[in-house]
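Apart from one protein chain that is not included, each protein chain of the complex appears where it belongs.
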Amino acid sequence: AAGLAAAGVVGRARANDANLPPNVASWSKTLGDGVGVRPYGKPSPFEKDVVRRDVQWLTASRESSVSFTPLHDLDGIITPNGLCFERHHGGITEIDPHDYRLMLHGLVDKPLIFTLEDLKRLPRVNRIYFLECAANSGMEWRGAQLNGCQYTHGMIHCVMYTGVPLKLLLEQAGLKTNAKWLHVEGGDSSGMNRSLPLHKALDDCMIAYRQNGEMLRPEQGYPVRLVVPGWEGNIWIKWLRRIKVGDEPWYTREETSKYTDLLENGKARKFTFEMDAKSVITSPSPQVPVKGKGFLVISGLAWSGRGKVTRVDVSLDGGRNWRTAKIDGPVLDKSCVRFYAETEWNGQELLLQSRAMDDTGYVQPTKDDLRKIRGVNSIYHNNGIQTWAVKPNGEVENVEVG
Amino acid sequence: AAGLAAAGVVGRARANDANLPPNVASWSKTLGDGVGVRPYGKPSPFEKDVVRRDVQWLTASRESSVSFTPLHDLDGIITPNGLCFERHHGGITEIDPHDYRLMLHGLVDKPLIFTLEDLKRLPRVNRIYFLECAANSGMEWRGAQLNGCQYTHGMIHCVMYTGVPLKLLLEQAGLKTNAKWLHVEGGDSSGMNRSLPLHKALDDCMIAYRQNGEMLRPEQGYPVRLVVPGWEGNIWIKWLRRIKVGDEPWYTREETSKYTDLLENGKARKFTFEMDAKSVITSPSPQVPVKGKGFLVISGLAWSGRGKVTRVDVSLDGGRNWRTAKIDGPVLDKSCVRFYAETEWNGQELLLQSRAMDDTGYVQPTKDDLRKIRGVNSIYHNNGIQTWAVKPNGEVENVEVG
Amino acid sequence: QSPKPQNYGIGTQATPEQIAGWDIDVRPDGVGLPPGKGSVKDGEKVYLERCAACHGEFGESAGRWPQLAQGKGTLATHDPVKTVGSYFPYAASFFDYIRRAMPFGDAQSLSNNEIYAVTAFILNLNDIVDDNFVLSKETWSKVKMPNEGGFFDDDRKVAEKAFWNSKPCMKDCRPPVKITGHASVIDVTPDDKSIRKGGVE
Partner (left out) sequence: QSPKPQNYGIGTQATPEQIAGWDIDVRPDGVGLPPGKGSVKDGEKVYLERCAACHGEFGESAGRWPQLAQGKGTLATHDPVKTVGSYFPYAASFFDYIRRAMPFGDAQSLSNNEIYAVTAFILNLNDIVDDNFVLSKETWSKVKMPNEGGFFDDDRKVAEKAFWNSKPCMKDCRPPVKITGHASVIDVTPDDKSIRKGGVE
């Protein structure tokens, strides 16, 4: 088959015959590093291009900017800790855990301070959740802009958190009856602060100190971050320093100047917390072109801030016709799911799309459907259907369709 | 409460007052590293002691040895990739993925060679599985020996694999009707080889190339390893080079000299593939003593090679009385589960134990129950109940009870 | 969760002094404002010394740092400029932010008087207060922000109700599709030599 030949070529292009059968590869004859030589392991040097990347023209400084998860280089639903996208407003805050304190005060019976050891002694839970920045895909409102799902959709990651239910922590201090909102604040040099409705705090929020088993990474808020399942990443306060209980919201800079969604009429939505259901095809995509003719697996991620993803459809013709993809692996509340659709590709142009549905009945809209309601100035919450054009030579491009 | 005071002391012992309230911490005033400065992230420098460790007297060389997962420093069920225990027989094999080939031959219609790109183009699945070395806890047959669950139980990890179902790969070559066993072989310099029954190959085995989303780590077989859910780790061939289909087993060195279980009468069990249900309390344990009086969460891991863990019981008195622990987080087939039991500790001696049960009705036995049947020469498959003694000062020791 | 909350006896009571050192948040209604005051004139001095290098002498922004003034009347256009004057609903939204985060890289280095003063100055830059204004707890409620009424609560469940459409079209859902825009034409993607250009030989 054409696919067979093409696949072979790609593999052999740079291969060293001395390592290929019938020859015995060099590494089969000699010893490598022993155990304990790498107490904390790293990826193979051959995977050096699988890294977070930033877009330097986006912001004035890298200390208040974003780097993106290389979604095109991953599969399954778990993001390895070293590749979780970064978004900082004062750079990576480095905290000595002995000096870490969490203050809980305001409309409580007894204000409390917790050390990290205190938090680790409390009952804890383990949950896999996605975290998506509300600005994910924000550069794409006016049309196809960045060539690569790392850039268009890479402000998301999905890990298993371990931490204390926020409800349990609040119960230690005791809430006053007029408590309605929390002021949650980071210890970074932006003092990142947001207003969190109490009903969400009492529902499924966590005071997390671990990701994928080990302690949080510095970029993700070491030693403690807030987990707000399904809600925009900005409110998942990293380096969490203080929780103040109050009776109304604070209207902080991050929930007024930023993270409000400006509509065409000049009015803006505020407190748009939930991340709408969304999906993206991660392979093929601009950074991972089609590698050979013949059998082709189309793969991607889907998620919803409102609950579980129930279905993902895939289109090959820009949204005229759809087929239902196969979801494989765990399907959990407010977590990513992995989907696959299979086809045969013989060099024809494809316009690849995916659309996610969740258990509230929500269906991911087209970008134009979104624009009809929201205009193009909203920056945040762009969950429109993404289109990738596959060209006859296998290259893939981010395009806009109409 | 006593717990309050004790907890405070631990936290403050090394804290720098200048960073504690009412003072504003130094890291709240200055910028840290920007995004993109750490393209592939690492743990906080304050977590430098969370590493794999080896026991140098165990083997003649580190190239054929084992390093252990720091279970006591983890929570939840996912092992971060950098901390998955290592077991090599020729050191860490470093393979250029362009030179990687997988050969599939023997009793097949059409022998095939796959490049890595070929494997990545095939349909794939994502599953969380534990991998336990059959020699895990092997040093403990004659009595309590190593002080730390990292050493007694650290030859296990649990990650999400992505890969091709082995059944699907075998179908590409077409099996002859007399096919019954596979010879699976690694490309490392030990040419690690084992005989795998065809029924298991067609059930749930995978040709995996990813762990927790990213490509396998070199220590775990980059670029391709065999995944044999629930079965002893030695047969999960790393750096997989060749699969040969045959009609009977090979009796390789690793399934005769090693990985056979010598009983008291001098006869040995062979082909003991399944890992019996097992559990261990990871905290408190010798490397993580009890940190203060008062409320105490007892936490641990449980797993079964035969299916799902259905229940875990915990005892505080060395197995006289038991209570059922809470399992938290995903409960998946042949995966680890995390359990918690809560108590109040006021300095009394405890003899902590946990026992796992699985959905075949199997109950983890005591070490003495095991010894009655198997003697103490078996090396492998020690799934006996572990006892930790908690002393009045909070120190924890590995002990044997009778 | 248990019906009756359990007290675990973990954590230490926070003293009023400890809380005071960290309790820096300020609400629109003035709750949380520190003691002190500052005039537009004093604010100009602080601003020129500590802020203007990034935000521009008139709040117009230097280079790509955030713009703090102008932009009025742009919100409903194709090029909305969001500033203190054009967009922020409350003075608290930037008073609180300056207090915790500015100057960028030297957070929490301003005195309370300086924060009041520089806030007054930025309000003045945006024609919200006059040149003689002095900002303090007492004058706080005098500040009326132009865009206070510019925000409304998340209404997606109503305004976007059409997206809750559990039976989406599967066949011939639209006329043949045309490509209307190309990311490659815009060409703003960072270069990455690791990406193989031609997939198929």
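Per-chain numbering from 1; labels A, B and C assigned in written order.
Note that in this section contacts are C-beta pairs under 8 Å (C-beta built on N, C-alpha and C of every residue); 3 or more make two chains touch, one makes a residue touch a chain.
All figures in this text were calculated on a predicted structure; none of them were measured in a lab.
Need the list of shown chains touched by the one chain that isn't shown.
If we consider the entire complex, the absent chain touches A, B.
Check each of B:92, B:144 or B:341 against the chain that is not shown and name the one that touches it.
The missing chain is touched by B:144.
Would you indicate which residue among B:75, B:96, B:118 or B:328 is in contact with the undisplayed chain?
The one listed residue touching the chain not shown is B:118.
Tell me where the left-out chain touches chain B, residue by residue.
Interface with the chain not displayed, on the chain B side: 6, 9-10, 49, 53-57, 59-61, 63-64, 89-90, 103-105, 110-114, 118, 121-123, 143-148, 151, 165, 167-168, 171-173, 183, 185, 189-191, 193, 241-242, 244, 246, 248, 250-253, 256-257, 260, 262, 264-274, 276, 284, 286-287, 289-293, 313, 317-323, 347, 351, 355, 357, 360-365, 369, 373, 377, 389, 392-402.
Could you please point out the chain A residues that touch the chain left off the display?
Per the touch rule, chain A residues meeting the hidden chain are 1, 3-4, 7-8, 20-24, 28-31, 294-295.
The working rule: only the chains that are shown with their structure count from here on.
Touch graph of the chains shown: is it line, ring, star, complete or other?
Topology of touching chains reads as complete, every chain touching all others.
State which chain is most central when centres are taken as means of Cα atoms.
A
Centre to centre, by mean C-alpha position, how many angstrom separate chain A and chain C?
23
What whole-Å value do you get for the distance between chain B and chain C if each is reduced to the mean of its CA atoms?
Roughly 47 Å, centre to centre.
Can you list the residues of chain B that touch 2 or more other chains?
In chain B, residues 3, 7-8, 20-21, 28-31, 295 touch at least two other chains, as defined above.
At least two partner chains per residue is the criterion; list those residues in chain C.
If we look for residues of chain C contacting two or more partner chains, we find 8, 10-12, 14, 18-19, 22, 104-105, 107-108.
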